[in-house]
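All remarks here apply to the structure that follows.
One chain of protein is taken out of this complex; the other chains stay put.
So, chain A:
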Amino acid sequence: MSNTQIASPKQDLIYMLVLSAVVLTMPLWLQPFGAAYPDLMQKFMIFGIFAIGYNILFGLTGYLSFGHAAFLGVGSYTAVWCFKLLSMNVIPAMIFAVILSGLFALLIGFVSLRRSGIYFSILTLAFAQMSYNLAYSVLTPITNGETGLQLTQGDARVLDRMSGIEATTSLPTPNLFGIEGTGYSGFYICAALLIVSFFIYLRIFRSPFGLKLRAIKSNQNRMNYTGYNTRPYLMTAFVISGMYAGLAGSLLAVTDPLAGAERMQWTASGEVVLITILGGAGTLIGPLLGAGIIKYFENIFSAFNDQVLLNAFSFLPDWLAHVFASIVGLFVGEGWHLTLGLVFMLIVIFLPGGVMEGITRLWRLVRNRSKSLDKDEKEQQPSTREV
């Protein structure tokens, strides 16, 4: 997984093809895991977008933002307002969400990036918590406070009415020129956006700009004496990752047109940090894996209840089944956070590079073994491979 070789466009093309294939066939291969329902797969996509955007900032520059949920929230609110005022079509909602969260990131980044390290993290955290509290109090006319911003029958929807689409008796749903934003079609909309987002993200990783961001993470002092003004670079990375978060936020509103302030809370900011570190910060696909793992745990593990466990242990004598069920029960259902915490601790201690580091180590192990087996055939494989 060394990032030491310059990847060729051909490698990147293969990357994009494999990723697209994996993403688009998700409904098939997730079947055995019990995760092939559209709502969950949409979550994989949305948090995948959120996490790769976050990785542009944290993974490349090393600046740990603790306030990215604010941009997610801004994206959601903007999207719902677009649904209310303009159109139920998702395109304007997404465009405005990305622009507005980008502007918001510009503002927060302008102040926060005056500091680095822990002070930067605290500043971003402070801004996000401020946004969260404002959304609950002063900004109630915009955010509708605790109830959350919702669609109503009487919304303006100027563009829709102009083009003659009238609301029926039930509430309208977000759509892409008539394609529903929920269910399988909704999943494919999110999947397409993930692929496009990943493409831009891959280009950033491979560009001189991406190299400079990594150099900032590696040695900012050297960057200053090498003729770089690092602030605008950091600012750009911050804004781009804010825009990714805004896009993810708008997609959350597409799948469920309701925006609440809890989306901006610090726990939500912490989640994306967790996702990125778990998957492997700074690696290309680590954040996607992290998003998948955490959302899977959240939805599947938390759904296990006592009855399910008792059934699982039913092959045991009754009393033993109860003992096992109550022990395991601590780690699933409501207690899935405990499992997540343990897994996270294990990964940070033993695999600081996240799941991606584990995969790389396994890959090396397998390759070395097969190499020592084929010693007679003196086939030389390329020694480094980029992941």
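To be clear about the criterion, a contact is a pair of C-beta atoms (placed from the backbone, for glycine too) under 8 Å apart; a residue touches a chain by one contact, two chains touch by 3 or more; residues count from 1.
The working rule: contacts and distances are computed from a predicted model.
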{"item": "Among \"4-carboxymuconolactone decarboxylase\", \"Lrp/AsnC family transcriptional regulator\", \"Ubiquinone biosynthesis protein UbiU\" or \"Branched-chain amino acid ABC transporter substrate-binding protein\", UniProt-listed name of the chain not shown", "value": "\"Branched-chain amino acid ABC transporter substrate-binding protein\""}
{"item": "Sole contact to the chain not displayed, among A:Y228, A:F324 or A:F344", "value": "A:Y228"}
{"item": "Candidates A:L211, A:V328 or A:L351 - the one touching the absent chain", "value": "A:L211"}
{"item": "Interface with the unshown chain - residue positions in chain A", "value": "2-9, 12, 200, 203-204, 206-212, 214-215, 217-219, 221-230, 232-233, 236, 384"}
